[in-house]
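One chain of protein is taken out of this complex; the other chains stay put.
== chain A ==
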Amino acid sequence: MSADVAVGTDVAVGTDVAVLDAPVGRRTGTVPGRGAAVLRLVRRRLLWTVPLVALVSLAVFALAAASPTDAAAAFLGARDEFTGGAARERVEQLVAGTRWFDAWWGWVSGMPTGDLGVSTTARTPVVDVVAGRLPWTLLLMVLGLGVGALAAVPLALLAARSPRGVVARVLTSGLWALSAVPAFVVAMGLVAVLALGLGWLPTGGLTDPGAPVGPGQVGRHLVLPVLSVALAQVPWITLHLFRAMTVQLHSPATAAARLRGVPERRVLTRHVLPPAAVPTLAIAGARLPEVVAGSVLVEEIFSWPGLGQSLVAAALAQDFALLATATVLLTVVAVLGGLLADLCLVRIDPRTDPDGL
């Protein structure tokens, strides 16, 4: 895909100047009709989330109905042991009389008014659970992905300085091995070493027990979860970036820049890195569901009060109202993140056709 990427103004080698695309990383002009195409892309993706949300939630409710567990007990949640006699009978009749499709329709029709049912695990309306937890999840994901991407760039540059050198080889094998380690094992390793072994950082939670929520407290408790999410992203970002950069290193544009006497450092950062970032960004959009999944695990390990943790709690306690909402929301986060990545791609690479994304 990136083999034909060449910085147009730098193509000066040989007589046949084959590739004269617009320069990457700088915009020389606007492509007519591009704004409308971008709007079409946004509209198409947003419209696509509607059937997706419908199907995912439908699947959750259908599976809930197929579940072999006692539906009345699941409905009552923690109140199960204290509900008996006539009250219990009424609940059982109600549960038995509600078809799963009607339950789903009730959930969907409550959406516009913000009524998504009551969570039996949190014992509060689902909306309140989501409002309290989604921001923490987003904070963790954005910071984790950001730190991972920021760490990956210097690593890829380091490897690209001599792609066949010892540094590059050690780095790629090390990252390759790291990518095979599941995120939750990495997270537990961090807990073992940095929290329990050295005692530098807390093992989990949002604040110390009883301490008020403030930037200092949250910041300290945020380090290990963010590091865990970031460490899961560093290998694939670095390896893809490095791979794209090695291709780019052999482009005519790079050769021309070297011939003109551009310093090697500048060649790497200005002529090789920007075009190599384009395919990496394209992959990032497709990898976002995995980032979401990884953050669910990290939240669980660090008792981070995000949506992922309540998703797992809801699944364990058969709390299907919360389970459906959390699943749908995290899916939407992944889809919107993918859209954002594609919009960035359209912005930095003028050759991308928004209608083809």
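Everything below uses one rule, namely that a residue touches a chain if its C-beta (ideal position, glycine included) is under 8 Å from a C-beta of that chain, and two chains touch if they have at least 3 such contacts; residues count from 1.
As a convention for this text, contacts and distances are computed from a predicted model.
Enquirer: What name does the UniProt record list for the absent chain among "ABC transporter permease", "ANTAR domain-containing protein", "Zinc-finger domain-containing protein" or "ABC transport system ATP-binding protein"?
Expert: In UniProt, the chain excluded from the picture bears the name "ABC transporter permease".
Enquirer: Identify the residue among A:Thr137, A:Gln233 or A:Thr331 that touches the chain left out of the display.
Expert: A:Thr331
Enquirer: Out of A:Val127, A:Leu311 or A:Val346, point to the residue that touches the absent chain in the complete complex.
Expert: Missing-chain contact among the listed residues: A:Leu311.
Enquirer: Which residue among A:Ala192, A:Val213 or A:Leu340 touches the omitted chain?
Expert: A:Ala192
Enquirer: Since one chain isn't shown, list which residues of chain A touch it in the complete complex.
Expert: Given the touch definition above, chain A has residues 1-3, 51-52, 55-56, 59-60, 63-64, 66-69, 163-164, 169, 172-173, 176-177, 179-182, 184-185, 188-189, 191-192, 196, 203, 236, 240, 243-244, 246-247, 249-250, 279, 282-283, 285-287, 289-290, 292-293, 296-297, 300-301, 311-312, 314-316, 318, 323, 327, 330-331, 334-335, 338, 356-357 touching the missing chain.
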